[in-house]
Each structure stands twice: as structure tokens, then as C-alpha cells.
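Shown here: the complex without one of its protein chains, the others still in place.
Presenting subunit A:
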Amino acid sequence: MTKIVVAVKYVPDATADRTFSADNTVDREGVDGLLSELDEYAVEQALQVVEAGDGEVTVLTVGPEDAADAVRKALQMGADAGVHVQDDAIHGSDAFATSLILAKAIEKLEYDMVFFGMASTDGGLGVVPTLVAERLGLPAVTFASEITVDGDTVKIRRDGDVATQEIEASGKLVVSVTDQTGEARYPSFKGIMAAKKKPVEEWTLEDIGVDASSVGLDNAWTKVESYEPRPPRTAGEIVTDEGDGGAKLVEFLAAKKFV
């Protein structure tokens, strides 16, 4: 019986016009949100591990009311249960507070492994998994491109910049999953119907024993001072190839001293 917790984030749609609110935090109202696409890969891998043996997948999210959508999507894909940590004091949290809330919620759950996406599609820091592992005192294998569970041992392949590594770990473990692990499934009609009956717990900071004074915008260790939209690019020159496209391209490059 393998119990896997998958942390999933609810994020503003990357293809819409994302912006900031008056307090310099991400505007999560003006743009539709969704389950961070990269977390779908983590849900998929967890489901595969459980399907290959015997087990249970619980999805966990920290976010405002709408973040329940992210949990629902994962349940529709096949996860068994959900946990949603929601509290007004969480607004504006930095990576450290987020990792604290996640770690405390995970401690309250029964688990063998915790899966994460490689990075969210909004903050995109990619360090929440490693920070949660640090807080829980667990090994972290991040940026996994292949995961095999063999009894008590987990074998993971990491495809880095200069080398491919094989990692072995046993016992409780944190894993972050890349988009190289293979396509995530779409919820089936049956999955969508079944999700309606699955349990979702709502927890506040008090439920997980986190003090409001250690999270939120006012207590963040990092502060956004100001933001500005990038100046629009001035319209470039576009030519249609009439047998001389390559030559014209090089003319441009030469004028810019690249050749």
C-alpha cells in the first residue's frame, strides 16, 4: 500500500494577460485560474505508481477559494481524496511560508511519498519541493524524468544539463516531476462523475498548527517593491521570401554587426 500526497497549485492561465494587484502580488482575480499544467505530470506519475501496485493518492493545495478547482481536476484524473488549505492570512506568502504551510499539512497526512510538479507556471521558482523536503527532513529527488518504484526502493532518473543521473532512495521521499515523464491523462466522463463523490477536506492555518504571523505578505522575507510592463517591442521589419529571403536576412544581421 503506497500512499502518495501530490501538492498541486492553482495558477492564473499563462495564455491570458497576467498582471499584478495594488499590493504588488499576483492578480488572481482578473484572469481565469487552473491546475498548473506542470502539476498534471505529478498527478499522472502518482496515479501510475499506485495503479502498478496498491495505494492511494491525496492531492493537496494551498490557495484561495477558487483553488478548489485544481483539487477537483486532479480528482477527476483519478486521485482519491483532496485537501484544501485556505486562510485569508496566507495571501502574499513567499516561497518559505508556502513551504511551511505545505510541510505542516503534509505532516498531518499519512504518506510514503510526496510528489510535486517541477515548477509552478506563475512563480516558477521550482524550489518549493526542495524547501518542503528540508522542512520535513526528507530526501528530495527533484526534476525526475523517470520514476520506478520497486518494493521499498525508488529509482529515479534525472536528466540534467551536463549529465544524466540515476538516484536511489528508500523510505519517505519528496519527488518533483518534470514534463519529460510522459503525457498526463485527460479526465474521463466516469472520472468526472466519480470525482463528485470524493472527499475534500478544508483546513485553516489553525488546523495545521501554523501561526498567522509566520505567513502572508507582511511576514514575507522577500518583497516586490515595484513592477512595470515591459515596453512593447517596436514593430520589426518583415519580408516575404521571393528567392532572396536568406540574403535579406543576412543583410539585416550584417547591418547589426552579427556577421
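We take it that a contact is a pair of C-beta atoms (placed from the backbone, for glycine too) under 8 Å apart; a residue touches a chain by one contact, two chains touch by 3 or more; residues count from 1.
One rule holds for everything that comes next: contacts and distances are computed from a predicted model.
For the chain that is left out, the UniProt protein name among "ABC transporter permease", "FAD/NAD-binding ferredoxin reductase-type protein", "Electron transfer flavoprotein subunit alpha/FixB family protein" or "3-isopropylmalate dehydratase small subunit" is "Electron transfer flavoprotein subunit alpha/FixB family protein". Residue-wise, the contact with the chain that is not shown comes from A:180, picked out of A:2, A:48, A:86 or A:180.
Of the listed positions A:21, A:164 or A:188, the one in contact with the omitted chain in the full complex is A:164. Remark: the omitted chain is touched by one listed residue; of A:115, A:143 or A:203 this is A:143. Take subunit A: the residues that touch the chain left off the picture are 14-15, 18-20, 38, 94-96, 99, 118-119, 121-122, 124-127, 130-131, 134-135, 137-143, 145, 159-169, 173, 178-180, 220-230, 233, 236-241, 244-250, 252-254, 256, 258-259.
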